[in-house]
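Take this structure, written in structure tokens, and hold onto it; I'll ask about it next.
Here the complex is missing a single protein chain, while all its other protein chains stay put.
Letters A and B name the chains as they come in the text, with residue numbers starting at 1 for each one.
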Amino acid sequence: MAKKALTKSKATNKTNHGNFFEDFYVGMRIVHATPRTINDGDAALYTGLYGGRFPVACSDETARAMGYDKAPIDDLLVFHIVFGKTVPDVSLNAIANLGYAEGVFQTPAYAGDTLRSVSDVIGVKENSNGKTGVVYVRTTGTNQRGQVVLSYVRWVMVRKRDEKSIAPKPVVPQLASVVPGASIPVSSSLRFSAYDTSASGSPHRFGDYKKGERINHVDGFTVEEAEHMLATRLYQNTAKVHFNQHTEKAGRFGKRIVYGGHVISLARSLSFNGLGNAFKIAAINGGRHVGPLFAGDTVYAWSEVLDAWAVPGRTDVGALRLRTVACKDHEPVDFPGTTKDGYDDSVLLDFDYTVLMPV
Amino acid sequence: MAKKALTKSKATNKTNHGNFFEDFYVGMRIVHATPRTINDGDAALYTGLYGGRFPVACSDETARAMGYDKAPIDDLLVFHIVFGKTVPDVSLNAIANLGYAEGVFQTPAYAGDTLRSVSDVIGVKENSNGKTGVVYVRTTGTNQRGQVVLSYVRWVMVRKRDEKSIAPKPVVPQLASVVPGASIPVSSSLRFSAYDTSASGSPHRFGDYKKGERINHVDGFTVEEAEHMLATRLYQNTAKVHFNQHTEKAGRFGKRIVYGGHVISLARSLSFNGLGNAFKIAAINGGRHVGPLFAGDTVYAWSEVLDAWAVPGRTDVGALRLRTVACKDHEPVDFPGTTKDGYDDSVLLDFDYTVLMPV
Partner (left out) sequence: MAKKALTKSKATNKTNHGNFFEDFYVGMRIVHATPRTINDGDAALYTGLYGGRFPVACSDETARAMGYDKAPIDDLLVFHIVFGKTVPDVSLNAIANLGYAEGVFQTPAYAGDTLRSVSDVIGVKENSNGKTGVVYVRTTGTNQRGQVVLSYVRWVMVRKRDEKSIAPKPVVPQLASVVPGASIPVSSSLRFSAYDTSASGSPHRFGDYKKGERINHVDGFTVEEAEHMLATRLYQNTAKVHFNQHTEKAGRFGKRIVYGGHVISLARSLSFNGLGNAFKIAAINGGRHVGPLFAGDTVYAWSEVLDAWAVPGRTDVGALRLRTVACKDHEPVDFPGTTKDGYDDSVLLDFDYTVLMPV
């Protein structure tokens, strides 16, 4: 007994327990740890995890022919790395990741670039239950030259440290429902007129897709614990629910929950079959993690063309606004999505984003 | 109901459902997607998947001392990447991968090279059941300079789209039963006289192996779902049976089937213990996937020396024709292989190939 007491008296608290709702205020800027040099190995492991086949991210030759320095890092790998850095500061005490908006992929990232993340708190609103609140952050990922590779807004529901603490003045930012086509950055050094569809195996170009069109991506991936944990650690995402069965067995679901971003990457990879020339994600307009994914489940996806836009000043490339829905243990021949009561039970993800596609 | 009908009316089919037997004809050339720049990360993940220890593929220093630019990419990783590209076009509707022949590894591949695959249909023969046929393709993998890194023939049994379609005139190519020693390419810039067996830890050189000799490779690897799926996605192989438990649970075996090439790589890695100086696969003479492998099974291997050949013009390196048999859940002390009724139940793979070994 005496020994235990001694032990406790020597214990100090140098660990990060994350921020609670009260810790956030509008105007707060958070510089996230850890700068990360992304490399060819990250790209290779990403290929092993998702099997992506979009040619620009797979082939230095294809990428150079379009004006890239070499194959750029997959957009979603950039997203996950930029996002992962924010977890210890923003969402360690989050109950739910509620949404995304205004995501724009700007300067491409290449192997060798070092990525950092900074978040600005742009909104806080306590929930009426007095136990939680919603925090809105705009996160900016930059490379070693200070160029922005990605910025996006997300909002999360975060626990209060003390239920008796007084609610802050609510600030809810006005967020665009879609990143306008005119805001989508396409560098003038890139040229897509020489794009060869044999590189993707899909003959369908920008003009072949029509607003309202739906595509069942057919294939499915069953997810294993080792895979999603490898992925989530690769992103240095530290959310406990993905990794710790010892605590999760007593949690909400009795098991580890797969990182929602893993579902986004699985859906993007599955979407190659039907959208093979959608070589780049240019913007994230919105997204909702509708239901949880667990190891053993099989992920499918289908997409709808929400809109098709010309890119200002370009005749070689157009932008498609897509909605990709991921669902589990359900072949999406019937395009499961929203119902009058919410969502079909099979739905995992409802993701609204804009891709570039050669004309 | 009205909504469902609307949904269906908007569905379009831009997905690849693969070729059926009727789609293939002798003389047909298929340019496969996706060009792929192979990198150090692919090599590292390959090491994590198989634990290979052949020194030339592991060490830039060892490789340079023999005249390579740096450590070449493992021959079987090249094979899997070249092969993987052919799956969406050749074997998405295949029932079985029947055989390989005339495989030759020519120009070495290095990290940074971009690999492409092209297949020429060299034979078609409908089966007497009228439901399936056999397609023979010669696949050629090239690098960004157009140099051939690998060519090989494989034949697969493919479903017909329509059982009533008329059988084509049967063409069955004459294939060599073995790649002759004289056809094995050994670049004059490579020199093996300085090869140091301490790099492999095995003292046994070319002259120590005798025709008819058998080696039990002793070790075993138990295979997990996450491993074979990581591997198969790394190769961008899209065959559905490896990935989708939701559909496979109603399939032939009730579970996912491991890609046959994963077994080849496991057997090759196991063969290091007994063939430590067989630093390079030069040719694939033939191969048969005898039985399916599933997660949870343990793979063992044994080898027989089928022949030992001098390499024309070389006194520093010889060629061994080997037969490596992989089996499962059975220590191969009794060298399980063919029986009078076919194969021992434990056998997974019967692989006939030629390796180079310093004299």
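The rule we apply is simple: contacts are C-beta pairs under 8 Å (C-beta built on N, C-alpha and C of every residue); 3 or more make two chains touch, one makes a residue touch a chain.
In this text, all values refer to a predicted model and were calculated from it rather than measured experimentally.
Across B:D23, B:D120 or B:E213, the residue that sits in touch with the chain not pictured is B:E213. Considering the full assembly, B:G51 is the residue among B:G51, B:G207 or B:P312 that touches the omitted chain.
Across the entire complex, the residue among B:G201, B:G254 or B:P312 in touch with the chain not shown is B:G201.
Even with one chain removed from view, chain A keeps its contact list with that chain: residues 4, 7, 10-17, 31-37, 39-42, 44-45, 88-89, 111-112, 114, 144, 224-227, 229-234, 236, 238, 240, 243-247, 256.
In the full complex, chain B touches the hidden chain at residues 39-45, 47-51, 53-55, 58-62, 70-71, 111, 198-202, 204, 208-209, 212-222, 224-227, 230, 273-276, 296, 298, 304, 329, 331, 334-335.
Criterion: only the chains that are shown with their structure count from here on.
Note on chain placement: the centre of chain A and the centre of chain B lie 35 Å apart, centres being C-alpha means.
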